[in-house]
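The complex is shown incomplete by one protein chain, all other protein chains being positioned as in the whole.
In order of appearance the chains are A and B, and numbering begins at 1 in each one.
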Amino acid sequence: MRATYARLFVMLTLLLLAACGGQPGASSGPADQPFEQRYRSMSFEQIVEAARGQTVTWFMWGGSDAINAYVNGYVASTLKERYGITLKQAPVTDIVETVNKVLAEKQAGKDTGGSVDLIWINGENFRTLKEAGAVFRNWADLLPSNQFVDWENPSIAYDFGFPVEYDESPWGSAQFVMEYDSARLSEPPRSVEALLEWACANPGKFTYPAPPDFTGSVFVRHVFYAAAGDYRQLLGPFDETRYAPIAERTWQMLNGVEPCLWRGGETYPQTNTALYDLFSRGEVWISMNYSPTHAANQIARGVYPATARTWVFDTGTIANTNYVTIPYNAANKAGAMVVANFLLSPEAQYEAAKPEVVGWSTPLSFAKLPQEWVEKFSALPRPEAVLPADELAARQLSELQAPWLTRIEEDWIANVLER
Amino acid sequence: MRSPGSPAGPSPPRPPLLRWFVLAAMVIGMLLPIVPLVIWSFAFRWSFPDLLPERWSLRAWRYLAAPESQVLPALRDSLLLAGAVTLLATLIGVPAGRALGMYRFRGRAVIEMLILAPLIVPAFAVSLGIQIVFIRYGLADTFLGVTLVHLVPATPYMALVMAGVFANFDRQYEDLARTLGARPLQVWRWVTLPAVLPGLVVGALFVFLISWSQYALTLIIGGGRLVTLPMLLFAFARSGDNAVTAALSLVFIAPAVVLLALIARFLGAAPAAGGIRGL
Partner (left out) sequence: MTALQLCNLTKTYPGAPAPAVRDLSLEAAPGELVALLGASGCGKSTTLRLVAGLLTPCRGDVRFDGRSVLGAPPERRGVAMVFQKPLLLPHMSVGENVGFGLRVRGERPATIRRRVDELLELVQLPGSAARRPGQLSGGQEQRVALARALIVEPRVLLLDEPFSQLDAGLRAEMRDLVAGLQRRLGITTLLVTHDQEEALLLADRIALLEQGRLLQYDTPRGLYERPASLAVARFLGGRNFIPGRVAGRRFISDAGAFELAAEPPLQGAAVLTIRPEALALGCDGPVNRLRGTVTAARYLGARMRYQIQAGALVLEALADAASLYRPGDPVNLTLPPERLWVMGGERQ
């Protein structure tokens, strides 16, 4: 019996060794010179040719059935028909997992034939990837769809204060909006200070997710901007002397409102999802989200009451862009570029913008789009819960650089949560 | 063994009422959490404090049925993966369990510790290191690679269960068969296998469930290229879409329940020669 076991063990080891044939990396171009060296001198038609027949694996957050349906249905079939590209969606729970994966491949020395072709990404995750030298550089400007993007807008040229430099291509845009139940309050408070006053006039009906939750974090930044007065002095690298007095005022405001919050501020919702739950159950009357169409989508899904509406502060709310980027070692870069271009195209953006499809917010600039597209976008039925695009655009604030964000999050925990 | 000379007795007395009550409580306790899942999967809008959703809808199930949700391929891949892992873990774990349960040999304690180590050290802790090695050997993002890494937490369970089974197995049955002329393979087929089968099935179920429910390992080694049900499930679980999450959960639970029902006759069956008395 022992002999049999030993034989089995040897067989298994041989099997394992036999499997190290290495992964066949899909080459993306004529065999003489790698794509990575030629692409800047190629026309987009040539890139499309090089991409034909490739399979592009796109790693993205998989928690939205609407987005999944859009990507795996409309986008995938159009890419297949038009360009012969097979799009394979790899759904993840948190894109940081994919960032770690690419970094691990880099550490293992896998500089070609990487398993990730395209990533839906922004902010901290993009910065991590780029600072590690793990992104494919300088390609987004080659895309024909790129002509409709306003790269003068700092919300696009800077990803959370970090320069993009055409290393990623815009896909969607987000602007922080506040949500409220119009059945409970007819006029929402139009500034941060007014909101805090309202909270104390209606104790227990307002709260916000605890940082480092994405949504809670950006809410705290709004309070921070309000405490700063003019936030534009804060754009740029982190500055302790400017930070300290504003932070002090911010904690005063937040600690002052804490007893009026839901559950007396004893506990904060851990995630934005938890806050939506409270809002949809009517325990709180105000919520918040990074997407202007989130409330409308939730109404359509039956999660939010039909009377939910959105508003932005008169002084504006923080807006940012989300992108798709290509890892430095992606096996199918030509295909990834073609996919990014299609995603950004007015046609695909329009499809996604339809409320019954995704209800997407587009990063395309209306100033740069041809008139026919402007009309089409404007003609889209806009649910009552979604603010008009021009109103949103008029009230945009941009994000600060990452060190401001992390510091604000840490100090919130120390000065508000733990007090 | 029955006492010598006694005739075959009457069947054992029926279990007392208390036993039935406890059994019912256990079954209800296991099935009860599934009820909200079922309701949620058909809910359009359900908020506290309603006992039932105020509006119903098939949205979640329609999404699952559509090819865009990738549910069917994920189900298939999860099944194939768990099946492969079960097969390999059995091939490795049964001889290992036999060696541990039936023999005394030098270095036995060390080997026992090595085999059971994954039960103490979570596989996740070493998975990052494994990933680097797998990338180098081209095993990352492959079905084979994920199968191998699932074997890490799964095989010790099979080995442990089989060690217990074999410890209770009377070797003399095999000796007897050999003296009657049975060759080793025949001994295995006619004597050993039928005796250890209940324990083997239980062990295989453990292994299947371990592989079936793996998230972190599949994620790190399979890297999103191999999409299994847990990965779809986790992505939705944090999205706030309770209906789809509930529907996915039901799809996730279903095969395990089916399996359990199929092998129920092996659990609590009168132990054969080897039996699972150790459990």
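Here is the rule we go by: contacts are C-beta pairs under 8 Å (C-beta built on N, C-alpha and C of every residue); 3 or more make two chains touch, one makes a residue touch a chain.
Quick caveat, the model's predicted, so the values are computed rather than measured.
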Task: Contacts of the hidden chain among displayed chains - done: B
- [ ] Quick one: say which of B:G83, B:P118 or B:P194 touches the chain that got left out.
- [x] B:P194
Task: Residue of B:R76, B:R108 or B:R183 in touch with the missing chain, whole complex considered - done: B:R183
Open item on the list: Even though one chain is hidden, which residues of chain B still touch it in the full complex?
Closed with: 1-8, 170, 172-173, 175-183, 186, 190-191, 194-195, 272-273
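Please note the rule applied: only the chains that are shown with their structure count from here on.
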Task: Whole-Å gap separating chain A and chain B, where each centre is the average of the chain's CA atoms - done: 38
Task: Touching residues on chain A, where the partner in the complex is chain B - done: 1-2, 4-5, 8-9, 12, 16, 19-23, 57, 59, 61-65, 68-69, 71-73, 88-93, 97-98, 101, 104-105, 107-110, 115-116, 271-273, 276-277, 280-283, 301-303
Open item on the list: So in the complex, the part of chain B that touches chain A is made up of which residues?
Closed with: 43-45, 47-48, 55, 57, 59-60, 63, 66-70, 88, 91-92, 95-96, 98-99, 103, 128, 131-133, 135-142, 144-145, 148, 219-220, 223-225, 227, 231-232, 234-241, 243-244
